[in-house]
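Complex shown without one protein chain; remaining protein chains in place.
Moving on to chain A:
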Amino acid sequence: MSRKLRATALVGVLALAVSGCGGVGGGGDSGGGEKGSGALSTMGLSLSDEIATTRVDAFKRDHPDVRLQVTEGAFDEQQFLSAVASGNPPDLVYLDRKLIGTYAKRGSVQPLTDCVDEQKIDMGQYRQAARDQVTLDGTVYGIPEFSQVRVVYLNEALLREAGLTPDDVNLADWAGLPALNARLATVSGGRLSRIGIDPKIPEFLPMWAKANGAEMISADGTKPNLTDPKVVEALTTGLRLVQDQGGWGRFKSFRDTFDFFGAQNPLAKNQMVAWPMEEWFLNQAAKNSPRAELVVKPFVDRQGKPLSMSSGQAWVITKGAKNPDAACAFVKQMTATDTWLAAARARADARKAQNLPFTGLWTGNTAADKKIFDEVYRPTGNKRFDDAVAAVRQAQDVAFAMPASPAGAEFDKAWTDAVNRVLAGQQQPAQALARAQQEATAALDKAAG
């Protein structure tokens, strides 16, 4: 083999080794920079249903000069950070709103002030809770979409069995909850066969704390408030409900066997009487258990006023995005009222084709929600589910969200770990939350520093 050939082979090997380094941003294809043209890459979006495909198709139709590259799959922190570190980030990232504060604080996502101004995006159209989660220090970093709220589901057949009605389930009366729970739960020989009231902790502790008049973190997301006696009381109340049903081990193990997505869901199998949960279960129940005696009520604070906790997704434009203009046009169109309306129509048609009810779409955009319910939604004819949809609509208007925080993930870890220690019997609520307060304070101070 000649020297030249050998050198060529070596260079080839080197090239092969190095060529595997292409990032998700799509390599050297320049974005363009012209509004409505060039390449545009996204991360975190899945085109798995008509809600996504209808909106993406609308953008492609109206922006034929933009070469949209959707890297499908859920948002992956490791993949995102690797792309940022390699200097080849996607233009747009679709992620859980609660992560925005952390990335915004570190400058990995762009403020959207100019985007909102130039594209004339009406931030007022989005729900307040959603806006709060994408805003850090008064600056908007994301365009929100979807609004998942929590409501209370009741199995009326089981309530009747216990000699009660849905009106007897008063979640505002914390002192009365243990007695009510005792009437509803079925515990025999330490074995739990029916959950009476599921407080859904750790996940919903912020909602119980809010119901008790306490915020777990300051509005600017920088100061934890986990030692507030009202937070401690909320945790103690939830803990008592779990302990009275055989303890956390039995309780969680029993709950882990539930199939919320199938015909054998806990409503159909009479495994649970009262539980707060995200509104998506309504869809599943309408599909799988249309004859179940379901009643949906709003979660309430201790004064009996409706209350809910909201969460959802958002679009952010990354620092170093090659085509921010097209990215901005994309997020505007994805979250615009008309686009949502088209997606809702597609969803309703798809459900109709499957002979399934359409129970609404919660977009995070109040104008879109109103149009969808005025023009697309049709009552299912099943009063229980129609009333349930009304209850979810009501919950949308009273929902709060955990604010954006520069160390959101560490804050969440601190308080969920605390609740788990309490549930496992390792610590008392005040003690566990005091440790969480220390951990969260250290993390937030470091992030702020």
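Everything below uses one rule, namely that a contact is a pair of C-beta atoms (placed from the backbone, for glycine too) under 8 Å apart; a residue touches a chain by one contact, two chains touch by 3 or more; residues count from 1.
Following the convention adopted for this analysis, contacts and distances are computed from a predicted model.
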Task: Listed names "Sugar ABC transporter permease", "Porin", "AzlD family protein" or "hydrogenase (acceptor)", with the criterion being the UniProt name of the chain not displayed - done: "Sugar ABC transporter permease"
Open item on the list: Among A:350, A:390 or A:409, exactly one should touch the missing chain; which is it?
Closed with: A:409
Open item on the list: Please identify which residue in A:51, A:66 or A:84 touches the non-displayed chain.
Closed with: A:84
Open item on the list: Among A:128, A:148 or A:420, which one touches the chain that has been omitted from the display?
Closed with: A:420
Task: chain A residues touching the omitted chain (full complex) - done: 6, 9-10, 13-14, 16-18, 77-78, 81, 84-85, 102-103, 106-108, 191-192, 202-203, 248-250, 252-254, 256-257, 319, 407, 409-410, 412-413, 416-417, 420-421, 423-424, 426, 443
